[in-house]
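One protein chain omitted, others in place.
So, subunit A:
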């Protein structure tokens, strides 16, 4: 559904492919001179009256955010969507220090109330049915039991979150794009939650990965034309807010986070993954994600892009992810910054296997498959056996896959047998 909306919008833009090419090239250029651009960005941001912090890893990021809040005696933080803070487990860290964290994106608030992580980077609660949201709201917001109207549920969340916006001591937002030449940054939302938080609270903290940089303001023209169309199939997000200076009396902070990004930058085969603008177009088109959902992946960013980012963080823990793909290439075909996602998936498979992180049974199975495939007679025999014993596999349920699923009936004859018959009848 979102995929169709994206396609409909993309074809309406005559220079769509030129835009993708431009976006890809701008990102490649920026990554090749990232250190310079970061210094430029920092200098301009400081000149604008913004305080800039650097964090090597998630822990340092969390400490910086907590220090800012503690200095102001802040007790309540309203947060708009930021996958970076998910990555760093910021909420948990702050809650341990007695700070209340309110996620304000509607989808994120729903999963936060459920004490679950987002299952999608743009639509965090996409896996839930309306009635399930109704249950959550009934329990936490006191809406009538059984309420399952999206309009009424949204209204309840609006009222509930507005109270938090009006009483928050600080606001935290993500960053979609940071502009080196101005020191400013852009935050895109449809709900207006990032703006509600940032413009009301006395403190605004913006957290960003170091790869969010672009050289010039005019480049926003390229990226904003691609982002919303790729993400939700809208021509633009409702709010594309350009922050440069704190408002009078307000404190504004930017936290620049590395957390493994400089390492990924040094890996030539995987460097391009840092160009990602987190639109989730690759999720929405992925046949595996669409069937299995975000919770079936082991990393906080799921889908195709998550599967090439995760092994950078921990090859052993997320070694499975690059294998959960058909390598159909649909992700690379829709990616607005032209990341060669499926090619990188294949490269990760090779690296993970070479590093010995592939389980022994997989190696054994691969060798067995190779052995059989090299011997046509054996292959035909194996095929006959499989066709005969499929009902047995279903009955025994030895494989976890068959616990909740039934294998389809095997055809009576193989393709080869069918071919031979065709030859005879002709």
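Rule of thumb we're sticking to: a contact is a pair of C-beta atoms (placed from the backbone, for glycine too) under 8 Å apart; a residue touches a chain by one contact, two chains touch by 3 or more; residues count from 1.
One rule holds in what follows: contacts and distances are computed from a predicted model.
The listed options are "Thioredoxin reductase", "LUD domain-containing protein", "2Fe-2S iron-sulfur cluster binding domain-containing protein" or "Acyl-CoA dehydrogenase/oxidase C-terminal domain-containing protein", and the UniProt record of the chain not shown names that protein "LUD domain-containing protein". Only one of the listed residues, A:51, A:114 or A:241, touches the absent chain: A:241. Within the full complex, the residue among A:51, A:114, A:190 or A:312 touching the omitted chain is A:190.
From the set A:126, A:141, A:324 or A:346, the residue in touch with the chain omitted from the display is A:126, counting the whole complex.
Annotation for subunit A: contacts to the undisplayed chain at residues 1-2, 13-15, 18-19, 21-22, 25-26, 28-29, 31-35, 38-39, 48, 54-56, 60, 104-107, 110, 123-126, 128-130, 133, 150-151, 153-155, 158, 161-162, 165-166, 182, 184, 190-193, 195-196, 199-200, 210, 215, 217-218, 220-222, 224-225, 228, 232, 234-247, 256, 258, 262-263, 265-266, 268, 271.
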